[in-house]
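One protein chain omitted, others in place.
Chains: A, B and C, in written order; residue numbering restarts at 1 for each.
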Amino acid sequence: MNTYKHEVKYYECDRMGVTHHSNYVRFMEEARVDYLDQLGFGFEKIEAEGVFSPVVSVQCNYKSPTTFKDVIDIQVAIGKVSEMKFEFLYEMRVGNKTVCTAESLHCFIENGRPVAISKRLPELFKAIQSQQ
Amino acid sequence: MNTYKHEVKYYECDRMGVTHHSNYVRFMEEARVDYLDQLGFGFEKIEAEGVFSPVVSVQCNYKSPTTFKDVIDIQVAIGKVSEMKFEFLYEMRVGNKTVCTAESLHCFIENGRPVAISKRLPELFKAIQSQQ
Amino acid sequence: MNTYKHEVKYYECDRMGVTHHSNYVRFMEEARVDYLDQLGFGFEKIEAEGVFSPVVSVQCNYKSPTTFKDVIDIQVAIGKVSEMKFEFLYEMRVGNKTVCTAESLHCFIENGRPVAISKRLPELFKAIQSQQ
Partner (left out) sequence: MNTYKHEVKYYECDRMGVTHHSNYVRFMEEARVDYLDQLGFGFEKIEAEGVFSPVVSVQCNYKSPTTFKDVIDIQVAIGKVSEMKFEFLYEMRVGNKTVCTAESLHCFIENGRPVAISKRLPELFKAIQSQQ
């Protein structure tokens, strides 16, 4: 898979002059969307089926600050996968320096209820498993 | 009508140490939501009827910078009103100082098409007119 | 300590109609700022001393979605404290329902280098310890 690149915007930096920490959670989403696109399963296709994928949890470990115009390379990988949940792992670098590592856990819901990915979206489930 | 108060958040300030200019458009929305609530017409009630109110245009004139913890007092007033569109006017102050003046123009749509406010939401139309 | 209240804004909700998950990291910051204010140590006072407090890590566990106009009550508590780092714990509720639990880890830096809180800001250190 190709890494995803995010160039830090002026409005993403705070009073300390660095990227506000909340924005990394948005960069994770951008990279995850791109990853699923590369896998052939765009968010908009999944949502068109009436299935939504809420975030169950996120964890971000800030290693080094970034700032305006830094290009952050985000490597996404699949972590733990079960019938009901799957995990994304993220490594964000600027050049050779790791600036942030992160993980996020996801489920799928339909009509407000959790669904088994392996049954409701079997092809996505296989594709995710194949990346482990 | 009561003014709406927004206390500037840390994450709303930029590298210059001041409130990023894009955030004032969000403060306008907050104040507009509050104004319509005071008038008895919450966004969520209007949307529950299947009617949405997109923004047609916004104009912001930045008079003086604000920063973290400033409490911005926002006075909202109704500007021009027609069958299809209505305008909000905003004056934002910190203490006695005007920090921003702004205006926004709005319409209503249902099933993707513009609707006459006076016909589709006659009570809201009357309430808005009464504030001119 | 008083809990901090955040009313969800229209612009904080996403295509799923719920509060976008990245915003909870911002709510955590709002609640932390308020907590430190109640303790007598505002961010702006600390920054005026040339000391900054970057976020080392955050973890959010999303329990139940929230949406436009929900009032989220955020209870902040102090977790682990050491010479170099301290932790905040958050419980977010809407009415009686826990919607999110979270934690964040912080350090202090001066001129780009980590400083021992107990030495550089001994009164803040004591105040934080007294809340454990």
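Convention: contacts are C-beta pairs under 8 Å (C-beta built on N, C-alpha and C of every residue); 3 or more make two chains touch, one makes a residue touch a chain.
The structure displayed is predicted, hence computed values, not measured ones.
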Ask   = Of B:39, B:55 or B:115, which sits in contact with the chain we cannot see?
value = B:55
Task = Pick out the residues on chain A that sit against the missing chain.
result = 9-11, 26, 29-30, 33, 42-44, 68-69
Ask   = For chain B, which residues touch the unseen chain?
value = 15-16, 18, 21-23, 25-26, 29, 47, 52, 54-62, 65
Request  = Against the chain that's been left off, what residues of chain C make contact? List them.
outcome  = 10-11, 13-15, 17, 20, 22, 68
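Keep this in mind: only the chains that are shown with their structure count from here on.
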Request  = Report, in whole Å, the distance between the mean C-alpha point of chain B and the mean C-alpha point of chain C.
outcome  = 29
Inquiry  = Nearest whole angstrom, what separates the Cα centre of chain A from the Cα centre of chain C?
reply    = 23
Ask   = Hey, what residues on chain C touch two or more of the other chains?
value = 26, 29
